Structures are given as C-alpha cells and as structure tokens.
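Only one protein chain is missing from this complex, and each of the others stays in its spot.
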Amino acid sequence: MEAVAQQIPLEHFLVLSAILFSLGVYGVLTRRNAVLILMSVELMLNAASINMVAFAAYAAPERAVVIGIVFAVFIITVAAAEVGLALAIILRVFRNRGTANVDEVDQLKW
Amino acid sequence: MGMTDAWLLPVLPAGAFAVLVLFGPYLPRRGDWLAIAAIFASFVLTFPIIADLTSALAEHGEEFVGAANSIPWLEVPGNLELRLGVHVDAITVVMLVVGSFVALMVQVYSLSYMRGDSRYGWYYAAMSLFAASMLALVLADNFLLLYFAWELVGLCSYLLIGHYSHLRSAAEAAKKAFITTRLGDVGLLIAIILLWRDTGTFGIQEVIAAAQAGEIRTEVLTASVVLLLLGAMGKSAQFPFHVWLPDAMEGPTPVSALIHAATMVVAGVYLVARTLPLFELVAGGPELVLAIGLFTAFLSAFLGLVMTDIKRVIAYSTINSLGLMFVALGVGAPAAAMLYLFTHAFFKALLFLGAGSVIHATERQDVNQLGGLWSKMPLTGVTFAVGAFSMAGLPFLAGFWAKDEILVGALENRVAFSFLLLSLPVTAMYMTRLFILTFLGQAREPEVAKHAHDAPLAMSVPLALLALLTLVTGLVVFDQVGRALGFPGGIGELIFLGEPEVFHFDTGVAAASSELVALGIIAGWFAWAVRPELPQRAAQAFRPIHAMLVNKYYLDDFYQAIIDRVVLAGSRVLAWFDRNVVNDTGVDGSALTTGFMGYLLKFQQTGKLPNYALAMVIGVVALALVAFTLKT
Amino acid sequence: MPEELNLDYSLLTPEFCLAGLAALVFALDLFAPRFRKEWLPYLTAAGLVAILGLSFGWANKESDFAGLLSVDNYTTFFRVFFMATAAAVALASAQFVPARLRHPGEYYGLLVLSTIGAIYMAAARELLTAYISLELLSFSLYVLVSYAKFDPRSNEGGMKYMLLGAFSSALFLYGLSLIYGSAGSTFYADIASAYAGGTEEFDLGLLMGLVLVLAGLGFKVAAVPFHMWTPDAYEGAPLPITAYLSATSKAAGFALLLRLFSSAFLPVLDDWQWMFAALAALTMVLGNLVALQQHNIKRLLAYSSIGQVGYMLMAVAALSSATASALLLHLSGYVITNLAAFTCIIAWNNLTGKEEIADFRGMAERAPLLAASLTAALFSLAGMPLFAGFLTKFLLFQAVAEEGFLWLSVIAVVMSLVSLYYYLMVIKELYISQPEEPGRLPVPALVNGLAVALVVGVFYVGIFPRHLFEAAQEATKLLFA
Partner (left out) sequence: MQTGYVLLATIAVPLLTALALTAVPSRYPNAVRVIAVAVGFVLFGLSLYAFFAYQVADGEQFQFQLRWDWIENVGVLGDHGITLHLGIDGIGAPMVLLTGIVAFAGTLISWKIDYRNKDFFILFMVLVSGVFGVFTSLDLFFWFFFYELAVLPMYLLIGVWGSSSVFPTFARTKEYGALKLTMYLVAGSVLIFIGIFAVFVEAGIGTFDLLALYQVQFDEDFQKIVFPLFLIGCGVLAGLWPFHTWSPDGHVAAPTAVSMLHAGVLMKLGAFGIIRLGMQLLPEGAEFWMPALITLGTVNVVYGAISATAQTDFKYMVGYSSVSHMGYVLMGLATMNPIGVNGAVLQMFSHGVMTALMFAMVGALYDQAHVREMSIFGGLAQRMPRFVAFFAIAGLTSIGLPGLSGFVAEFNVFVGVFRTYPALGALGILGAAITAVYILRMLALAFFGPFNERWKELTEMTRWEQAGGALLIAFILFMGVFPSPFADRIAESVLLIPGVR
C-alpha cells in the first residue's frame, strides 16, 4: 500500500471517481433508453466503490481499513442484483409498451 | 290601599292578560268578563288612591312631590341598578282615572261591537295588556320602567291595529305605527342612557333633581331633552311622525278610541309633562315643544276638511288636539295640557265610539256614503254631536274650558296665540262638516240607511256615560262642582296641584274663541248643509291646494319614496356587496387562488423519468451550494 | 468498531424467523400444489403476528450484534411496528391478490423479506448494514410495485421507481463513501466521535456526504424534491403495495434517518438542520397544494403522504428527544390511519374495480361500514379530534414549536388546513353524492373486521395515547442518552 501511496496521491482517485460519478449523472439525465440509464447508474456505483477503496487505502485509520474494501465488494454485488432486477422490469415495460424509451413511458403523470 | 299600593292597578289587567293568553279558549265567553272585571277593579281602585293623594296634599300641600315605592329588579356592578317602582302624584292620578275609565268603557263597548270576531278572546287579552302597560307607564317612577311600558304600549298598538290581520292594509298600518313610533323610541332610549350616564340613576324625580342641581352637563342635558322629545313626538304623532296615526284607523274602532283618547298617543304628552322641568332647564326647550305643537295642530286642522273617511277625520282632529297639548306644554302650562288631555279623553272616546256605532250599523265609514242617520239612530247622533262640538270648542262643553285654558296660557306669546285663534274656526268647520255629512241631509245610500238603528245596550251605555262626562267635566274644574261630584277637593284641585285659583277664566279670550268657533260652525253649516255644491266648487277653484290636502301634503308618499329608494335600495346594494365582494371575491377568491397554485405546481410531475432525476440533481446541487456558501 | 465482537445470534431470532416464514411461503406456493393459495395471506399474517409477539422478548433489553445491529427498544418498537404493518397489508391483500395478480407465494414472501430489510434499517448502527438493509427493502418493493406484470401502469411505476431508486442509492452510496473518507469509519458511534470537534472547519467530504445521504434517504421518505417517483409509483403499484409503500418504506426511511442523524451526525447538527427545515417546508407545501388537484385516490393519498412527510421532517429538523418521540407517535398514528384508509379503498376496489375519487360516490349507501371507516381515517389524516391525527399532529407541531421552529409549525398548521379540503372532497363523494346504482355491496366480514380494528386503533391512539406515547419515549430515550 505505502508503495503505491508514494507514487499516486489520493486526490487522483477522488478526481477520477468524481469524474465517473458526474458522467453517470450526466448519462442518467440525458439518456432516453432505460438500459443506458441503468448503465449510467452503474458508473455512479463504480465511482462510489472507487472512493471506498481509495479511502480504505489512504485515509482510513488502521482498524477501519477493511470496511472500505468490504463495502466495495458489497456494492459490486448489490449492483449486479440491481441490474438483474432492473432489466427484468424494463423487459416487462418493453413487452407491454413496445419501447424502452423513458420519454414515451409517461402514462403516469400530474 | 294607599298610593304606594298603586302597583296593583297595572298588575290586575296584566294578570288578566296572562290568564287569557294561557287559558282563554277554555274560559266561558273566551274570558272577556275577566278582562273587564280586571280593568273595572283597577278603575275602582283609583278612588282610594285619589283620596290618599288629596289627604296627602292637604297634609303637606306645596312640597308634596308624590309617593314612591319600588323593588330592585336587576343589579349589575358598575352602578347599574334597575328597579321596578311606582310614583304617584297629581298628574299620575289624572292619567290613572282617564286611562282606566276609558279602557273600561271601550271594553264594555267591545262586548257587542266585537261579538263574533274570530279572535275575540285574543282581542280582550291584548286590550288588557294595553291597559296594563298604559297604567304602568303613568305609574313608573323611573325611566327604565317607563320605557318598558312605553314599548309594551307600542307592541299592543301593533297587535290591535293589526287585529284584522287578514287585511293587507291593517298589517301595513300596524307595521307603520310600530316602526314610526320606534324611531322615536331610539331617541328616548338614548336619552335615558345619557341621563343615567351623568346622574347614575334612572329615577325620574332624581334625574330632575340632579338636573336642577346642575349636575348634568349642559350639552348632555340638551341632547337628552331633544331625544326625549323625539320619543314623545313619535308616540304622540307630532309632525313629522304623525303619519302612522290616521292609518291606525285600520284597527277595530274601539281600539282607535282607546289609542287616541286615553292611552297611546297621550303617552308622549305625559312624558313631556313629566319631564317638563328638564325642558325648562334647556335654552329653547319649551320653544321647541311649542313650535312643534303649533305646526302639528295647524297642519292637521286643514286635513280634517277634505278627508272623507269618518274615522280619519276624527284621527286628524286627534292630531290637532295633540298639537294643542304640546302648545300648552310649550308655553309652560302643563296644568292646561293635563286638563285638555283629561277632557279630550272623554269626548274623543265618545266620537270614536259614536263613529263605531255608525260603522256597526251601516258598515260604511266613508261620509259620502252616509247621511240622514239622525232619525235612524238618535242616541248616536246626539252623543256624536256633543262630542263633535266639544271638540270644536263650543262654549260650556268640556273642550271649551280646556282650550280656553290653553289660549290663556298662550296669551303672552302673540304668534302662538294668533295661530291658535286661526286654527279654531277650521277645527269647528270640519267637525261640523263631519256631523252634517254623517247624520243630516239625505241618505246617500238609502238602503244602507234604512237598516241603520241605534246600537245595543252594551254600546249605548258607554256612549251615554261619555257624553254625560263630556258635558260636565268642563264644569268640574270649579272645585265646588268637583266636590259635589264626590271628588273631595275637586278634580280642579288635583289638576292644578292644589291651587284652583290658577285656573284663570279670561272672558275676553273666551268671547273671542267662542265667536271664532261659532263662525266656523256657521261656515261649515252654510257650506255643507245649505249650499252642498260649494265645497266642490272650492275644490275646483283651488285644485292644487285641494290635491295637496287630499294627499296629506304628500308626506306619506315622501316617506314611502325614502324607504323604497333609499333604505331598501341601499340595503340591496350592501347585500350585493356582501355576497359578491366580501364572499365571492374575498373568501372564495383566496380558496381558488390556493387551488390554482396547486394546479400550477402539479405540472412539475411531467411523467418523464429524466426530469425526475433532474429534479433530484437540482435538489442536491442547490443544497450543496447553499451549504458551501453558509460555510464559507 | 468495538474491540471484541458480540456474536450472539439469538438477538436476531425474529429476523431469522421472518426469513423462515418467507421461505415457507415461497415453498408452499412452489412445491405444495394442493395447498389452498387463499390461505397464504392468513398464514403470512399469523406468522408475522407470532413473530411480533416473540420480538417482545427483547423489550427493554439493550444489546448489539457485532456492533452492526443494535437490539434495543428502538429496534423492538420498529420490529413490532413493521410486522404489524406487514400483517395488516397481508390481510388487506387477501381478496386483492387472487383477483388481480399471479404468484401469490412470491408476493407474500417478498412482503416478509422487505419487512426484514425495514427492521434492520431501524436497527442498523453501521452504514454498510444500513445500506444493505435499505436495498433489501427497496428491491422487494421494486418487484412488488411492478407486480401486476400485465398492467402497463404497474410496469411504468415499477420502472420509474426502480431506476430512480438505483440512481438515488448511487447518490447515497457516494455520500457514504465520502463520509467514510472524512470520518474514517462507518460506525455511527465512531463517526460521532470523529466529528465531536464540531463544525468549525470546512469539511468538503462531510458536507457533500451529508447532502448526498440526505438525497438518498429523502428519496426513500419522498421528500421534495426527491419525491418525484412517489405519485407514479403509488398510482402504478397494486393497491395493497401502495398502502405498504406509504407505511413501511416511509417509516423505515425515518427509522434510519432518526437513528443516523441523532447518533452519528448529532455533533454537526448545524450543518444539516437547516437542510431538513428547508426540505420540510418545501415538502409540506408542495404535497398539500398539488393534492388539491388530484382525481385518483391513490395519487391523492400519495401527495397527502408527501405532505405528512413534510410534518415528520420538521421533527428531524428540530431534533430533540421530545420531537423524536412525537415523530414516532405521529408516524404510528399516521400509519395506522393510512392502513385503515387503504383497507377501505382496497375493499371498494375489489368490489367495483374503481379507484377514481368520483367512483366512490354513494359508498355510504352501498358499504356503510367501509364508508364510515374511510371517513374516520380521512378525518384523522386531516387532524380532527377524537382521531389519532389530532393528537399526534398537535404534539408534533407543539414539540417543533418548542424547539424554536415556530415558523415551521405555522406552515404545517396552515397546510393541514389545506389538506382538510381534499379529504372533505373525498368524504363528499362518500356521503353526499348519490350512488350510480343502489343496493348494498357484499363486503367480506373479514375486511369489515380489519377496517373496524384499524379504526379502533385510530381512536385508541387519539383518545388513550398514553401507552403508545410511553413506548415511543422508551424507544427514543436511548438515542439521546
């Protein structure tokens, strides 16, 4: 760990994750295809896990290091489950509506 | 049974009223006997009171201000103590005698006049209440009880004038009477409270005493006097409140007799006479009363000339007489006023009851449909004549003495005096006219006249008694005669507060008035008996004047216009304002605005997922920005 | 992280039982073809009630599992709370599910599983645990919302809920990561001690973390502007699930919020108090105003629940032991009331298949008892006396005012006046409008019984609040110990 630390400061990881996160948000806001929105969300999740690992490696006190790592693992699992679930639902929508374009799925409003 | 027990007088008829209202239908003859018994008892009970009073007068003489007796009714912290109490002195006693006697006569008379009426029992109940409240009014020792009774009198007049409630005209007349008098009552109530404010008491004598002691601020006293007068004018039908009185003829004739002769309309005169000391304390107070009285008397006199309804003519004559009484009060001769009131009670009751028996016999009351009844109903004719000429002021009839007393009182005031003299022949003229058109000449509707006949006993007896009194009351003013008639000390002594010599009989004045009256009578005779076409020609000649008189100086129309155009229209405008501005705009408006905000806001829910996400992002960014700015 | 871990699994018995129950339900549906599916709801409810009774065994105990889950009165309170809710919803679904949905087994199983998630949200004292339990609850709900697989509206609601949920949990996670970074731990206690210094120095990680955590949880409790999913999900979801959403998912969100902010972030109160105040004001106003314009009963209740969330957020903003207990009281009252309302609506929907407000006309003629219960519930929501709503609102607003947020209370009071209007609009349909066809509807006795029981609960809270109130106090006392 220390070795890495000398070469790459924490900020780089944080900036990277921030960029990832923003990209994800951007994607969620701009994409119209439900699946792509889901992908953007995944980007954001990854940003979060990068943060976790980075903090675990750099900032966290000795006894809390493991938490970040574990957290990252959990995030990955949850994300996977999330994708499965979301795709199932999107599939239902596609079956019933013939589209996965979220702008056309606006029967419920006001 | 002394003066302090006088509270019994109103209580008796009041009790009769209560019984009649609650159990009337179950009583034999609907309980009319009970009412009459009660009022008769009250009448009889006046004599011991008179005796007590005269003895008290004999004892204390001058400084006797009367006997009082009262019980607490309602006490409120802040020095508001309301009591019920009686106060008896000479004026009171005169009113008691007149009131109870006339009421008794009228009720007896009604026995046959009202027979078969659908609300016979109710009629007697109301009559009892009327008598009770009038007696209470004159006995009241404080303004509050006076107002109390005052309002009840108004109520009874409302009930009785509207007795034939199935007639629209009766309902309207009753309403008119009540509302008109009530306008005056507003003044009275305000005056009472104002006086209380400065003196802390409602007792009439105490207030007067305080006023004389100068404890009441001048402006307050002035205001309250004017307002008192307002109340009196309302009840006593003084110009411009007189309009209700002729319409009040819609009631049963006996009621008119009671209202005009002894009870309601003289209440105002009584009130002013009671509080005259207050008026005298106010600069111009008496003059105001005088002016109003004079104006009223003068205006009303002419109306008598053109009216064709027998009762209306008498009604205007009443207004005329009331004007005279106010004049007497105005010139500071309360004794004369009370004397006139006393005599007037009898002959005016007589006139109305006579008119009543005419109406009873012919079911007509337009003089143009009457005539030639003299032979058919002699008793009525004679008694009516007595009443009419007493009203006209023919010498040695009751009205003559009283009117001369007033004339003498007014002697100092040239203007008033001359106006009075002017009004004399007019009065005489229209009374003559009335008598002639009703009883003399040819019957204009023969078949009606044919069936006419004198009234049954129950009606004739009161007529006769009243006629007799009309003949003699004038004489009893000389206290010897009074004594002879069994009033120890003579009524004169009572009326003139123990000094008969104040009754000045000025032969000059008497002669003048007699000549004028004679002139009036002759003129009337000439115009309506000898040359009947003359009046029509006169009417043709002076059409506008005639029209004005027939329309009562257009006053009623004027008031009607005010009510319709101003009061009702104004109220409609306000109601519109309340509904459309206050409610629909103010109240509903705010509600609608809230709803509309909801309407606008609901469109943030576009149904499009990215917008939702955007909203969340905006929320985050906004919170973050604010957080940073707060921290740095 | 405590030095030696207390791995006393017995502490988690109720949740194990719940898991078992869920498994049983799944299994019965799958492998016991002869098993009468109609019995599933009763089985589920019975099981939940049994476990509920069991969980009383931990009343007034104070312990924790591995420093991750605390088992204390707070947890017990919410255990009882969530299981009772789930049981009620299960019963309310008894007629609905066979008529409208397929696969009853999964339906009830997911119900139970989500309950576990909700309970652990209340019990968690560590961020990762909190997150996992939150996702456990959410995932079950995503499925349940879109459970009517052939109903496009249900799919749409599910999709929006799902995607936005994922988005929000991403925000939440990122926030957590930042907190972890700046506090160096994910245990509430450690975070608290890390920030014990107070809020003098500017800490980007903390601030962004707070904002993002707020966003994530705000999404869960439907606080403006993170509420957008609520009306659509409510409208799309099957009716009992709408009820469940309005009850459990909100309550769980608040359970988590309350423990997290009262223990972990209490030292940095100044940093987030105003955020909650602002959100509360926004939420109250928007929820109640927009509700005025709704014509679908589910949507109406969605917005009204948003309004209610506003009231509860006030309590978090003016955080103190008083407001916390008032919040729990209001939450309980609100949930009971809402369940009563939904029970009647579900029953009506079963009988007529309608869910527009106008379709409720003449309910008083056709199903008097339901109409009366619904009216009672709506009056309670509007905060009328004799019902739970009056007392809980009064105490809540009072407590908030006490803490110096009079302005919030004023907004709240005015907004509850506004809310009265749209509740009255529903009541008008029930009682004043005439039914389009006459005749009584055959309401199952059990439904009537459930409705009456819940309404009795409403009255109980409204008239004899003492016990519930003491429970709420016991539950919140230790948060501020």
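Order of writing sets the chain letters: A, B and C. Residues in each chain are counted from 1.
Assume contacts are C-beta pairs under 8 Å (C-beta built on N, C-alpha and C of every residue); 3 or more make two chains touch, one makes a residue touch a chain.
Every value quoted in this text rests on a predicted model; they were computed, and no experiment measured them.
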item: Left-out chain, listing which of the shown chains it touches; value: B, C
item: Given B:A171, B:A209 or B:A458, the one touching the chain that is not displayed; value: B:A171
item: Identified contact with the non-displayed chain, of B:L534, B:V567 or B:L600; value: B:V567
item: Full-complex contact with the absent chain, from C:I132, C:A192, C:L245 or C:I427; value: C:I427
item: Positions on subunit C where the hidden chain makes contact; value: 321-323, 325-326, 375, 379, 384-386, 390, 394-395, 397-399, 401-402, 406, 409-410, 413-414, 417, 420-421, 424, 427-428, 431-432, 465-466, 469, 473
item: Where the missing chain touches subunit B, by residue; value: 73-78, 80, 144, 147-149, 151-152, 155, 158, 162, 165-168, 170-172, 174-175, 178-179, 182-183, 185-186, 189-190, 193-194, 196-197, 567-568, 570-572, 574-575, 578-579, 582-583, 586-588, 591
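We take it that only the chains that are shown with their structure count from here on.
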item: Chain-level touch network, classified as line, ring, star, complete or other; value: complete
item: Relative to subunit C, chain with the most remote C-alpha centre; value: B
item: Subunit B-subunit C separation of Cα centroids, rounded to whole Å; value: 79
item: Gap in Å, rounded to a whole number, between the CA centres of subunit B and subunit A; value: 99
item: Approximate Å spacing (C-alpha centroids) for the pair subunit A, subunit C; value: 27
item: Shared-contact residues (touching 2 or more other chains) in subunit A; value: 28, 34, 37, 102, 105-110
item: Set of subunit B residues in contact with two or more other chains; value: 602, 605, 607, 609, 613
item: Subunit C - residues contacting subunit B, complex; value: 159-160, 163-164, 167-168, 171, 202, 207-208, 210-212, 214-215, 218-219, 224-226, 228-229, 231-232, 271, 274-275, 278, 286, 289-294, 418, 421
item: Contact footprint of subunit B on subunit A as seen in their complex; value: 25, 28-32, 34, 37, 102-103, 105-110
item: Subunit A contact footprint on subunit B (complex, rising order); value: 602-603, 605-610, 613-614, 617
